[in-house]
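The complex appears here minus one protein chain, its other protein chains still in place.
Each chain gets a letter, A and B, in the order it is written, and its residues are counted from 1.
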Amino acid sequence: MSFGGNVSEIQFATPQTVKEAVKCLAGAKGRAKVLAGGTDLLVQLRAGMVRPALIVDIKHIPELSAVKREDGGFRVGAAVSGAELGANKAFRKAWPGVLEGLELIGSTQIQGRASLGGNLCNGSPAADSVPGLIAAGATCKIAGPKGTREAKVEDVVAGPGKTTLKPGEFVVSFFLPKRPKHAGDAYLRMIPRTEMDIAVVGAAVSLEFDAKGVCTDARVSLGAVAPKALLVKAAGKALVGSKLDDDALEAMAAACRAACNPIDDKRGTIEYRTKVAGVLAKRAARIALERAQA
Amino acid sequence: MGNEENVGKIIDYSGRQFKQIGTRVVRPDGVEKVTGKANFGADFKANGMIYARTVRSPHAHAKIKKINVDKALKLKGVKAVVTGADFPEIDVNDKAVGEVVVSYYDMAHNTIARDKVYYDGHVVAAVAATSADIAEQAARLIEVEYEVLKPVMTAEAALKKNAPVLHKHLFTQGVEPKPDKPSNLAARSQFKLGDIEAGFGQADVVVERTYTTQTVHQGYIEPHACVASITADGMVNVWCSSQGQFMVRAYVAKICGIEISKVKVTPAEIGGGFGGKTVIYLEPLAVALAKKAGRPVKMVMTRDEVLRATGPTSGGSARVKLGAKRDGTIVAGDMELTYEAGAYPGSPVMLGCMTGFAPYDIKNINAVGWDVVVNRPKAAAYRAPGAPVAAFAVESAVDELAEQLGMDPLELRLKNAAVEGTQAPYGVKFGPIGYKETLEAAKNSPQWKAPLGPNQGRGIASGFWFNIGGTSSAEVMVNEDGTVIVATGNPDIGGSRASMALMAAEVLGIPYERIKPLVADTESVPYSMLTGGSRVTFATGKAVIEAAQDAVNDLRRRAAKIWDVDLEQVEWQDGQAVCIESDKHKPLTIANIAAKADKTGGAISGKANINATGAGPGFGTHICDVEVDPETGHVTVLRYTAIQDVGKAIHPSYVEGQLQGGAVQGIGWALNEEYVYSDDGRLLNTGFLDYRIPVASDLPMIDTVLVEVPNPGHPFGVRGVGETPIVPPLAAVANAVSHAIGKRCADLPLSPVRLLSIIDGK
Partner (left out) sequence: MAKHHVSTTINGDPAEFLCDTQQTLLDCLRDELQMTGSKEGCASGDCGACSVMLNGRLVCACLVLGVEADGATIDTIEGVAQGDELHPLQKHFLDEAALQCGVCTPGFIVAAKALLEENPDPTETEVRYWLAGNLCRCTGYDKIIRAVMNAAAEMRGA
């Protein structure tokens, strides 16, 4: 802020290609913010938490707004809204748990705008779509001044409000792999109301089974129980080789509880989050099993 | 308070069949509101208008050492800055004593801090600029130097020895001898009946427990907003949304040091208030800025400001002890309430003491209330202020008593229910009341008989609210074509225009559609008390009925003149003047008479200025069914029924709406609403994301039963209905949850985190 003068201006850019966007971000005089659905950025702007020199709207870049099949899996643009992805029946069939996470972000109105890319890059430990993506083994394509790279979703967030993205980098798209025959995923979260809240605890489970119903692969991810969403490998391990009997589920829940490293805050306590992480992981695993059997 | 012994009667309508009262007409302002055309507080614009923002304290308790506004003033587009120094000082003893005591000194200091800030969000300065963005940036350039003091955030902390004292001039009222030192204990109040010791002496069963609740907010969707302008000769115009244009006028005049005749307030539509807009925040700032800038100034709060600095209602604790005989007769009730007033004295604790035991005929009562100041925003009225917390405690205790006695909680209430003639804890003897009828209706409701499944529980609770009367004015103006304008001075917060028009239509005998109700500005209708205390349909309605009757008499006089007969020969029947002794005169309609008004004495109108007495108290009984997830502590409300004695429902749909809305606010209070502060006194949940009012998917349909025991103090039998519905739900929900989990829940809110710790026995 310069005083004795005018208020500072915020520039706005609408690049049409990834290359242009990289150039825009690199050329910013001061702080630049990437705008996808805007459901976090606009709140921060209004609250005065950020006042960037430049806002780059990436929604005009075709790659950012497209959902495509790739290698039997899906390539989802980082700015695709929940409402758009939800309308894709093939995606809903393959990755219902991922979609559950995305669709739990905010209201119908928020669904018209909120995206996987925005939810991830906002860096909230409670982001609803992130555990589902991590459990799914999703990766993302990141563009920046040094070209593009692929990263595991669990490696993008560094901690509350912080990402591992380097200056000038942004997420272009997500890749969700092909689903084998007997597979299912699910995401559950605990909120005080039925809608409109931030997760107090979130749990996503993605499972694969062989023809006999024995679990061959399991990935369990927890949200809001640590500085960032966790991939709880021990929890997955507890399920592999089982048919999700009660003992296996309890072992998985115990692994989840052990992995929790939450805080006491306005939304929950350490004790609550730890206990409920196990409860939700079990429930999500049962839903994922049902889906795999369907 | 309702004065049941001084029942005023205007016209005897007893035994009368209503033609329009009780019908579900479309409200007169409805089309404007469903099309988005109605103008609320933030929708007004004035030519040359500029925008203002506030600077608020980030500290809960601090001395203001210095305010430097130089940088802000240098920013291009900034037109004016005000601080506390720009307002006249008000004597510390300048108070208005009415329904509640209003301290103008406190109000002025709450509007803008002078030497000290008392809560996170307390206004320190305000700045006006040519755009909202410039004003916002300028506010950030205002430098305030604070000496941060230790805050006291709860009543418990405030009453500790050596607790920091908020106000040096605050000596506890209501205790003997008068304290020689200031403290955070603002006042003690007490209400007694009979002999409490002897009462407990007769008891076979005694239950006692302490209950706690947190600060909650009214949660209206429309943030406070106003536009103020001031002419070169000092005439002030304010457009704003409030619960009373005359209230705003009086307070602005006082805080800004202007004569009342120089302040005009035009009411906007109001987007919810629930008591939270019975006080002012922005208007004096806007007036002062407009004066300095020489341009109209608009101020609109953000949601963050609304939660940090307006409302809320007191959190409080309540220790309740009840004693009963083996047969269920409650023989003694003892209650001690401690409410947090916020930064300045005046929690509704006294009203809690008066209302908690009111549904019951208990001969021996002792109720003591403590009003405590803490570093939170000053509590404002919230729907039946003071009553819900007391009722939560008493109604939970009644539930526990029923368990101990092995009695059905509904039967226990029926056995002890207050009836006509019962002595209320606050002194009066009740007139005709319908509490028992609400219990009978509850017993007959489908919900009371519905089966419950595992992890489910049912709670029942009752509640009482006085309802008030007070000063109201009305003018009924007959237009040249026989249509009618009904002007009153009360903002329409939930459909009162429809009620006013219906009551006028009933008296005038003309169709509702031919009446246009008007919420007039402060210069177009005489003074009315604000919209609050569930008084508008009762008191202003009474004024409308009287004014309409006055207009009818004027119409009769005109007809007599036209016919050249004595006035006594003219009767008013179904909207027409009828000559009773001669059939040579064809009846004259209101249109016929209006058309000849210029030949019979000029314009036709009626008016009434009254101080309405005879408000009838309201009793309600609510039933709540819940299911608890025992692994997460999440509560689902399965079914809900709200039953209330409403006297006479003028527009049943809007009366039902009051019951449903109040019930849901109470459900929010019970389950998830609470102010969460950091240790250093900053409010952590300053938005609707974390201040969790109920959303549509949280709720079932809210069934209602309107019991109609007419209030003899109103010509049509009206009782106030707006506030009673928030009194029972806290206990109805808590009792239901307690039964679902098999443990007594005495601390609100029953959020999943708290409830799971209760379930797990921690």
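Criterion: contacts are C-beta pairs under 8 Å (C-beta built on N, C-alpha and C of every residue); 3 or more make two chains touch, one makes a residue touch a chain.
What you are looking at is a predicted structure, and each value in this text was computed from that prediction instead of being measured.
The chain not shown here is touched by just one of B:27, B:585 or B:607, and that residue is B:27. Checked against the hidden chain, the listed residues B:166, B:299, B:683 or B:702 yield one contact partner: B:702.
Among the residues B:17, B:35 or B:162, only B:35 touches the chain that is left out of the figure. For chain B, the residues in touch with the chain missing from this view are 24, 26-27, 29-31, 33-40, 42-43, 45, 132-133, 218-223, 269-274, 300, 302-303, 493-495, 651, 653-654, 656-658, 660-665, 687-689, 693-697, 699, 701-702. Considering the complete assembly, chain A touches the hidden chain via residues 6, 9-12, 35, 37-39, 42-43, 45-47, 51, 55, 57, 59, 81, 83, 106-110, 112-113, 194-196.
Everything below uses one rule, namely that only the chains that are shown with their structure count from here on.
Remark: chain A and chain B have CA centroids separated by 43 Å (rounded to whole angstrom).
Residue ranges of chain B in contact with chain A, taken from their complex: 71-72, 74-77, 133-134, 136-137, 140-141, 302, 304, 631-634, 671-672, 676, 684-685, 688-690, 692, 694-695, 697-698, 751-753, 756-757, 760, 762. Looking at the complex, you find that chain A touches chain B at residues 1, 3-8, 46-48, 190, 192-198, 200, 265-269, 271-272, 275-276, 279-280.
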